[in-house]
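Excluded from the complex is one protein chain; the other protein chains are retained at their positions.
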Amino acid sequence: MPIPNQPPSELERLAAILQEAHDVHGVSLWADAWKRLKRNKAAMISLWSLLTIVLLAILTPLLPLQSPIYQDVKNRELLPPQWEGFSLGIKQYDEETARLIAEADLQVAGNAKHKELMTEVEAREQKHPINLYWNDPNFLTKPLISLRLLLFGDFCIPSIFGTDKLGRDVLSRVFWGSRISLACGFIATLVSLMIGVSYGAISGYMGGWVDNLMMRLVDVFYSIPFIFIVIFIMSFLSSPDVREVLQEYHIGQIHVFFLLIGAIYWLTMARVVRGQVISLKNEQFVEAAKTIGATRMQIVFRHLVPNVMGIVIVYLTLTIPAVIRFEAFLSFLGMGVEAPNISWGLLVNEGVQVITIIKTYWWMIAFSGMALATTLFALNFLGDGVRDALDPKLKNK
Amino acid sequence: MQVLTFLLKRFGWMIITVWIVFTVSFFLMRQIPGGPLNGERVLSEAVRARLEARYNLDAPISEQYFTHLWNTVRLDFGPSFKLQDYTVNEILAQGFPVSAALGILGMVFAITIGMTSGVVSAVRRNSAYDYSFMMMATLGIAIPNFVLAAMLIVIFVFNLQMFPAAGWGDLNQIILPAFCLGAPFAGYIARLTRTGMLEVLGNDYIRTAYAKGLSPRTVVMKHGLRGALLPVVSYLGPAIAGILTGSLVLERIFVIPGMGSHFIEAAIQRDYTLAMGALLTYTVLLFGMNTLVDLAYSIIDPRVKLE
Partner (left out) sequence: MVRILRKYFPVFLLLIAGISVVWAINLGTLPPADFVFNNGTEVKTIDPAKATGVPEGRVINALYEGLLRSVPDGEPDELGRTPTKPKAVAMADSYQVSEDGTVYSFHIRENANWTNGDPVTAEDFAWSWMRFLHPETASEYNYQLFYVKNAQKFASVDLHIGDPVEVEMDDRPVSGQMFPRGTVRRGTLLELIQPDADEEHAEEGGDDGHGGGGISGPALFVVEFPSGDSTEIQVVTTQDPTDQAIQSLVDSYHGEQDLTTITSVQHVLFDFDHVGIKAKSLHDFEVTLNSPTPYFPELAAFYPLHPVHRGSLEKHGDREFTKPGFIVSNGPFVLRERRIRDRLRLVKNEHYWNAESVALNSIDVLAIQSETTSLNMFLNGQLDWDTKPPNTLVPMLRDRDEFVSTPFLAVYFYRINTSKPPLDNPLVRQALNMGIDKKSIVDNIVKGGQVPARSLVPPGMNGHQSSFCGEYNPQEAQRLLAEAGFPNGKGLPTIEILYNTADSHRDIAEVIQQDWKKNLGINVSLRNLEWGTFLDTLRIGDYMVSRSGWIGDYADPNTFLDMWVTDGPNNQTKWSNAFYDEGIERAKYEPDPAKRMEIFQQIEQKLMDEQPIIPIYFYVSLNMVNIRVHGFSANLQDVHPLHLLSLESDGAED
C-alpha cells in the first residue's frame, strides 16, 4: 500500500507547531521559585548577608586581622573596644634577622663569630612570630596567610571589639570562630541530609513492613536523649587506643564532632522526606520510569529524591541553626571544640561568664553574640522565604 | 478500642526502645576510660578491690549486664556511686518533680506567649504588631538560652532587683528560668501559629463563616485557631526533647536541683547507676510524650489515623 502523500500545508502546520514549542521556554520550578524569592526583601537581605558572612569566614586568613591566639596578658587584658593601632611586628623582626645575616656574611665563613651569628639567625627563624600568631595553619590557610602578610604587612585592624581576658583580640577571634561554627553547621547538616534523605526516601518508597520498621526505628531514636550519647562518644574518642587510630588517619576530634552532630539531626529530615516520597511515588513519572526498566534504587535516587529537594532545602535552613546552637550548648558544658580552635559558642560562653553585678565586660558577649544571632536570624528568614517561594499555593499572591 | 491497641503497641515499642538504650549505654559506659571509683586521690589496690566487690564491678561483664538488667526490670537502679548516701531511685524521686515543674512551666510560657503573639500577628497581618512579634520570635530562636539567661539576670536581678539570682524553692525563683527555657519554643510556636492561621483564614469556609454573619472574633477563635493548633501540636514532640536539653543548661545557671544536673554530673563522673537511671527515665519520658503528642494529634484532627 502506497504511503499517502501528505499535503504540504499539513507539514507546514506541524512545523509551525514545533517551532512554537521551541519558542516557549518552559519555566522550571526552580527558576520560578527563584523569581519569587527575589521579590521577598527579607529573604534576599538574609541571603546576601549569609553569603557575606560565609565569604568573610572563608577569607578570614586573608583579612588584616590580629592574631586570634596571641596573648598579651600583661598589657592588653580585657581592653574595651578602641581605635589604637596594633602592629604584628613581623617586618621589624625580619629586618633584624636580615641585619644579622648581613653581619654574618661579613665574617669569614666558619669562624666563631660567624657561627654564633648563624645560630642566632636559626634561633630567630625557629621562634618567628608567625608561629606564635597562627596555630599550625593547614595547607589551605597557609597560602592565604602569606598573601595577607604580603598585602597588608604588619598592619592590623585595631581591637575595635576589645580584647579578652588573655589579651587576645576579640574581633579576630569572632572571625576565626565563624569558620568553625559555620563549618560545623554546614558539615553536620550535610551529614544529616545524606542520612535523612536516603533513609526517608527508601522507607517511603518501599512501603509495607520495611517502611513500618524503619519509621518505628526513627521513633525509637527520637526517644533517646542524645546529649548523653554525645558525652560518652566524645570520651570514648579520647581513650588512648581510639585516639591512636584516629591520629593514624589524621582525623581530628573536631571532625568526628561534626559527624556526630550530623548523625543526630537526621531524624526529622527522614520523616519529612518519607512523607513527600509517599505522596509522589504513585505519580506518573515514577510509573514511566518503571516501564522503561529502572531499578528501585534508580527510581528512588534519580527520580524521587530530586523532586523532594524543595522541602529538604527548607528544612536545611532550620537544621543549620539548630546544629550551630547545639555546638554552642556543648561549649557551654565544656564539651565543645577544643583550644586552640575557636567557635562562636565558645566565645559566647566566655562572655557569659564575665557578666556580673560588679563589672560587665559587655564586649566579650555583645559581638560574638551578635555574630551568632545574625547568622541564625538570617538563616531563619531565608528558610521562610524559600518555603514561601516553593509553595505553589502562595504562587500568585 | 483503637486507642487501646495503639497504646499497647506503643508500649511494646517503648520496651524495645528502653532495652536498646539500656544495652547500648551499658556497654558504651564501660568502654570509655574512667570508672566510678576514680577520684583525685588514687585508691589503694585493696580498697579498690573491696569497692569493686561491693558494687559488683568485679564480676564478668555479661553477668553484670544481666544482674543490672534484672534489677532495672524490677525498677531498682541500685545505689549511686558518687552520692553515696542515696539510692538512684531516691535521687530521681527528688530531682524529677523539680525538672518536671520547670519543664511544664516553661512549656506553658512557650504555648501561651507563642500562640497569643502568633494569632495577633496573623489577624493583623503586615501590621507593626506582626513585624515586631515576628522579629522577637526569630530573636528568641536565634539567641542561645544561656545568653538570654545572662541578659535577663543583668536586667531583672541586678538592675530591677525583681528576682533572686538563683536557687529553688518559691515562685520568684522559678519564673526567670522557666521563661528562658520557654523563649525559643515560644518563638517557634508563634511562627507556626501565624503560618497555620494564615493558611486557614484564606480558605473558602472562612469566607462562608463571615458570610453567615459570624463575628470576626468567633471566626478567628473557632476556626482559625483550630487550624493553627495542628502544626503546633506536631511541633510539641521535638520541643519536648529541646526542653530537656535546655533544662540541662538552665538548671546549671540558676542552680536548680533537677534531673538535668544529675544527668550531666553522672555522665562526667561515670556514676554508672545514676547515669543509667537518669538516662532511662528521660527515655521513657520522651517516648511517653511523643506518644501523647500523637494521641493529641488524632484527637484534634479526625483525618489522622492512629497507627
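Every chain is named by a letter (A and B) in the order it is written, and numbering of its residues begins at 1.
Just so we're on the same page, a contact is a pair of C-beta atoms (placed from the backbone, for glycine too) under 8 Å apart; a residue touches a chain by one contact, two chains touch by 3 or more.
In this text the structure is predicted, and so the values were computed from the model without any measurement.
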item	value
Omitted-chain contact residue, chosen from B:T72, B:T195, B:S261 or B:T283	B:S261
Sole residue of A:L18, A:A31 or A:V73 that reaches the chain not shown, by the stated touch rule	A:V73
Footprint left on chain A by the chain that the document does not show	69-71, 73-74, 77-78, 119, 122-123, 126-127, 131-132, 136, 165-167, 231, 235, 238-240, 334-335, 338-340, 350, 352-359
Where the missing chain touches chain B, by residue	32-35, 38-47, 49-51, 54, 79, 82-87, 91, 94-95, 97-98, 100-102, 104-105, 107-108, 111-112, 153, 157-158, 164-171, 174, 225, 229, 252-255, 257, 261-262, 265, 268-270, 296, 299-300, 302
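Methods note: only the chains that are shown with their structure count from here on.
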item	value
Distance from chain B to chain A - Cα centre to Cα centre, in angstrom	28
Interface residues, chain A side, partner chain B - complex	216, 219-220, 222-225, 227-229, 231-233, 235-236, 238-240, 268, 321, 325-326, 328-329, 332-333, 345, 348-349, 351-352, 355, 357, 360, 365, 369, 372-373, 376-377, 380-381, 384, 393
Residues of chain B defined as touching chain A within the complex	13-14, 16-17, 20-21, 24-25, 28-29, 31-34, 138-139, 141-144, 146-147, 150, 153-154, 158, 191, 199, 237-238, 241, 244-245, 248-249, 263-264, 267-268, 275, 279, 282-284, 286-287, 290
